[in-house]
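Only one protein chain is missing from this complex, and each of the others stays in its spot.
In this document, chain identifiers A, B and C correspond to the written order of the chains, with residue numbering beginning at 1 in each.
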Amino acid sequence: MTTRIGVVTFPGSLDDRDAQRAVRLAGAEPVALWHGDKDLRGVDGVVLPGGFSYGDYLRCGAIARFSPVMEALIAEAKAGLPVLGICNGFQILCESHLLPGALTRNDHLHFICRDQKLRIENADTAWTGDFAQGQEIVVPLKNGEGGYVADERTLDMLEAEGRVIARYLDVNPNGSRRDIAGITNEAGNVVGLMPHPEHAVEPLTGPTTDGLGFFTSVLKKLVDA
Amino acid sequence: MARVVVDVMLKPEILDPQGQAVQRALPRLGFAGISDVRQGKRFELEVEGPVDDAALARIREAAETFLANTVIEDFTVRVEDQ
Amino acid sequence: MARVVVDVMLKPEILDPQGQAVQRALPRLGFAGISDVRQGKRFELEVEGPVDDAALARIREAAETFLANTVIEDFTVRVEDQ
Partner (left out) sequence: MTLDTVDKAKDDSKDGAWLQDGPVGAHTFGQPYAELGLKDDEYQRIVTILDRRPTSSELAMYSVMWSEHCSYKSSKVHLRQFGEKAPASDAMLVGIGENAGVVDVGQGYAVTFKVESHNHPSYVEPYQGAATGIGGIVRDILAMGARPVAVMDPLRFGAADHPDTRRVLPGVVAGIGGYGNCLGLPNIGGEVVFDPCYQGNPLVNALCVGVMKHEDIHLAKASGTGNLVILYGARTGGDGIGGVSVLASETFDADGPAKRPAVQVGDPFQEKLLIECTLEVFAEDLVTGIQDLGGAGLSCATSELASAGSGGMRVDLDKVPLRDATLAPEEILMSESQERMCAIVEPAKVERFLEICAKWDVIATVIGEVTDGDRLEIFWHDEQIVDVPPRTVAHEGPVYERPFARPDWQDALQADGAESLPRPANAEELRATLLRVVGSPNLADKSWITDQYDRYVLGNTVLAQPEDAGMVRVDEDTNLGVAVSTDGNGRFCKLDPYAGAQLALAEAYRNVATTGARPLAVTDCLNFGSPEDPGVMWQFAEATKGLADACQVLGTPVTGGNVSFYNQTGEVAIHPTPVVGVLGVIDDVTRRTPIGFREEGQIILLLGD
């Protein structure tokens, strides 16, 4: 049986088709999910894609977080469903309190699009199992509000529990605290990542194919399970 | 030290997509009875020294030329009691 | 129709790059004597019907759950005399 990974489209989602392509290239079946549906259609995992849901008005992810689909998703994520939030998806996961902290305006106040070097800090989550601990990868990064913030206690807790899953190398592109590019929840099934692995899945259109690892990781995890 | 607050709002006739998005979301979240929402910016300036008329006039000038884009925005300046 | 204003500011301990950029620019533009700037959001809500305690409580709840992200932001709610 093929593994089915849902990709949610919110009004203003942009990288939803890219996330579907990445899921497909990784060998799973992408399933389009609609923000207005309460139903996750029985998928084995969900990607919340990048974009500007609701125009990023109010705060990034703040309006999308109240979509009907999120009700279902929050419940299932708490029960262990693998969920990856990329960029806007990460922001939505923080707004939903599935992940701690928040994402704020880049410290230099500009939108930035660049090929970003990262180090994988935790290769034990549902979405990073195919990487080696400490592996360095390059994937595109593009955001205007990607600065990860949380209070010191939360940051220390994330570090202590190994919940920082990826860190920026060479350049901190947005002023994220402790160079944090991505984090996970305690159980390791919910991961938020600011850079865009779905844009690094084909040599033709991406800087590398390093991004595929996130999508193959969840596949392997689900097949093994 | 005194605090001066500059509120900057889009002029009433200018489209406010952010405010509209918030207004449309409110009923969905169960908050009815809000007929309009406008979203603007609030600047809190900590002023060294006394906030006399001269200082306020300077801040008003800064608001006019810099904090607000008067092509599309209005602003108000006031001293906040702390 | 009454207006309720919700002001949302980043918590003091959270870095405010926008406010900082404004503060750094002010002296360059010839405005001295501002020791700190914080930039936040101002929402103007037009409320249908009377703004009684119940209505205000609802708005406070909307601010808490929606207009502000209390992980990083504080807010105040007040009725504005028009």
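Of note:
In the analysis below, a contact is a pair of C-beta atoms (placed from the backbone, for glycine too) under 8 Å apart; a residue touches a chain by one contact, two chains touch by 3 or more.
If you're wondering where the values come from, they're calculated on a predicted model, not measured in any experiment.
Considering the complete complex, the chain that is not shown touches A, B. Not every partner is drawn; the one left out touches chain B at residues 10-17, 20-21, 24, 69, 71-72.
Touching the omitted chain from chain A are residues 11-12, 14-15, 17-18, 21, 36, 50-52, 54-57, 110-114, 140, 142, 144, 196, 198-199, 201-202, 204-206.
Quick note on the criterion: only the chains that are shown with their structure count from here on.
Between the interfaces A-C and A-B, more contacting C-beta pairs are found at A-C.
With each centre defined as the average position of its C-alpha atoms, the distance from chain B to chain C rounds to 9 Å. Measuring from the averaged C-alpha position of chain A to that of chain C gives a distance of 30 Å.
The multi-chain contact residues of chain A, meaning those touching 2 or more other chains, are 58, 66.
Residue positions 22, 25, 29, 39 of chain B are each in touch with at least two other chains.
If you check the complex, the residues on chain A that touch chain C are 58-59, 62, 66, 94-95, 100-102, 104-109, 147, 149-151, 175.
For chain C in complex with chain B, the touching residues are 1, 7-9, 19, 22, 25-26, 29, 31, 33-49, 55, 58-59, 61-62, 65-67.
On chain A, the positions that touch chain B within their shared complex are 54-55, 57-58, 63, 66.
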